[in-house]
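Comments concern the structure below.
Only one protein chain is missing; all other protein chains are in place.
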Amino acid sequence: MYDAGKVITGIVIFLVLITFPFWFNVASGNATYKPDPKIITPNEQCMADGEYMKRNHMDMLDEWRDLVVREGQRTFVAPDGKTYEMSLSNTCMKCHSNKADFCDQCHNYMAVYPYCWDCHIEPQETTYGYK
Amino acid sequence: MIEKALIGGKRYWGWLAVLSVVIILGLLAYLKQFNTGLAITGLSRDVPWGFYIAQFTFLVGVAASAVMVVLPYYLHNFKDFGKMTILGEFLAISSVIMCMLFIFVDMGNPIRIVNVFLHPTPHSLMFWDSVVLMGYLLLNVVISQVTFNSERKGIAPPKWIKPVIVLSIPWAVSIHTVTAFLYSGLAARPFWLTAILAPRFLASAFAAGPAFLVILCLVMKKFANYDVGREPLKKLGVIIAYAMSINIFFVLLELFTALYSDIPEHMHHFEYLFFGLDGNDFLVPFMWTSEILAVVSLVLLLVPKLRQNSTLLGLACVTVIVSLWIDKGMGLVITGFIPSTLGQVVKYVPTLPELMITISIYAIGFLVLTVLYKVAIAVREEIGYK
Partner (left out) sequence: MGINRRGFIKIAGLSTLAGLTGKATLGVLAEEEAQQVVQTGEMLKAKRWAMVVDLHKCQQKKGCTACIDACHSVHNVPNFDNPKDEIKWIWKQDFEGAFPSQDHEFLKADIRQSTPVVFCNHCDNPPCVRVCPTQSTWKREDGIVMMDMHRCIGCRYCVVACPYGSRSFNWRDPRPFIKEIDPDFPTRSRGVVEKCNFCADRLARGKIPACVEACEEKALIFGDLEDPESEVRELLRNNITIRRKPSLGTNPEIYYIV
């Protein structure tokens, strides 16, 4: 190989630079940070269990939105037979009215920015102090 | 092959640098549009399409016009165009790229643009337009790559490419026809509601595109020491003369139908175009310039002596392009909206950021074109094609 010294130095510098965010987070202690979504209505029953919701809420909302907007269907029957209005603002957010401490916890951690709130109205409680 | 584009003189790099600066300025303007919305353009509720879509329409024509060198060469074995076909195909590639960029910057929600393919909608002409444009780009990339590679290696191109080339001919016609259908199928807009729109688009394209190619050839002869020869340019001159005559004939047909039938909703648009309506006469000086240039170009093109002089041919080509660009790139789209469906005369003038983005997309097109032509010339010099 020509210029082996230069090439290898270059590769090392490149690797250091590209992995810098990881080192930085380890050094600053952020690497151990875990998102902590808070449930503020512990006595209420969600329409499905927490594990399922954690994994699937986005797909479920996606389907709800098509059903409501495109099919004109509005009522959803949960596995336990209870019925819910398929509405992000009027159903989900009635219990989870703490958007900043609930939705944003994981979304910010994962750096996903769903554009739901460009249009749908956030619950009043959290409109202050969060943008 | 692309490495050929990395070796060039001062003039080459200087030109690329100028283009890059323009592109970066346009990118900044686009960032502003991306963050603020299309409100930074001159578009409005009453004139929802403007400069971007008009440039798209004009450039679809330039892209389609590659067929004017491809068809004589491959179907009629017209050898004079041998050095030219690749230039036509490269021009088509850069034009289609510009077309796509113009559509992209015109979208209110550019990040959702794949919805057109996630929810394919055969009853929408816009869906078909994206399909034929993508197809045309693919065809030209494949054809130019395969034929040029064979040429470089000094072997005959593979047999399977011939049917692909033949397919590209009607495909070129289709891209401009479907683009015309975007407009001519709308009951709401009487200005475009005319069956002659597609043929008119094609005629103007087959004049403007080859005219552009002539100018490119003259420029390359002067600056890049690459001469396609006298004959092909003369022949292109004839093609442009025919296409321009037919285009002007079609425009006169439009005028006759609108003016003689005297149907107000058809008349008003032409009135706006040539005289202005309610004191709104933004387009009037441009349109008269366009018509005068059209007549000048016709004189230069139709008299054989004038046409065969390469300086005058170049001049004729410039007048053709400017005339048709005003006609399609300014008049055609905007006038469809004035007066509006509610009878209102609303002013539309492109804003500075809108112009900046437009110019920058042209710069991207020219950058692609320069690089592709550079490769073509370098390879041909290498294999001794002088």
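Letters are used for the chains, namely A and B, taken in the order the chains are written, and counting of residues starts over at 1 for each.
Please note the rule applied: a contact is a pair of C-beta atoms (placed from the backbone, for glycine too) under 8 Å apart; a residue touches a chain by one contact, two chains touch by 3 or more.
From a predicted model like this one, the values you see are computed outputs, not experimental measurements.
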| item | value |
| --- | --- |
| Omitted-chain contact residue, chosen from A:Gly29, A:Pro42 or A:Gly72 | A:Gly72 |
| Option from B:Ile7, B:Leu118 or B:Ala195 whose C-beta touches the chain left out | B:Leu118 |
| Of B:Leu25, B:Leu186, B:Leu253 or B:Met267, the one touching the omitted chain in the full complex | B:Leu186 |
| Hidden partner chain, residues of chain A it touches | 59-60, 63, 65-67, 69-78, 83, 86, 89-90, 115, 118-121, 124 |
| Residues from chain B at the interface with the omitted partner, ascending | 36-39, 43-46, 48-49, 106-110, 112-119, 121, 123-127, 130, 182, 186-189, 265, 336-337, 340-344, 346 |
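Here, only the chains that are shown with their structure count from here on.
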| item | value |
| --- | --- |
| Length of the line joining the C-alpha centres of chain A and chain B, rounded to whole Å | 45 |
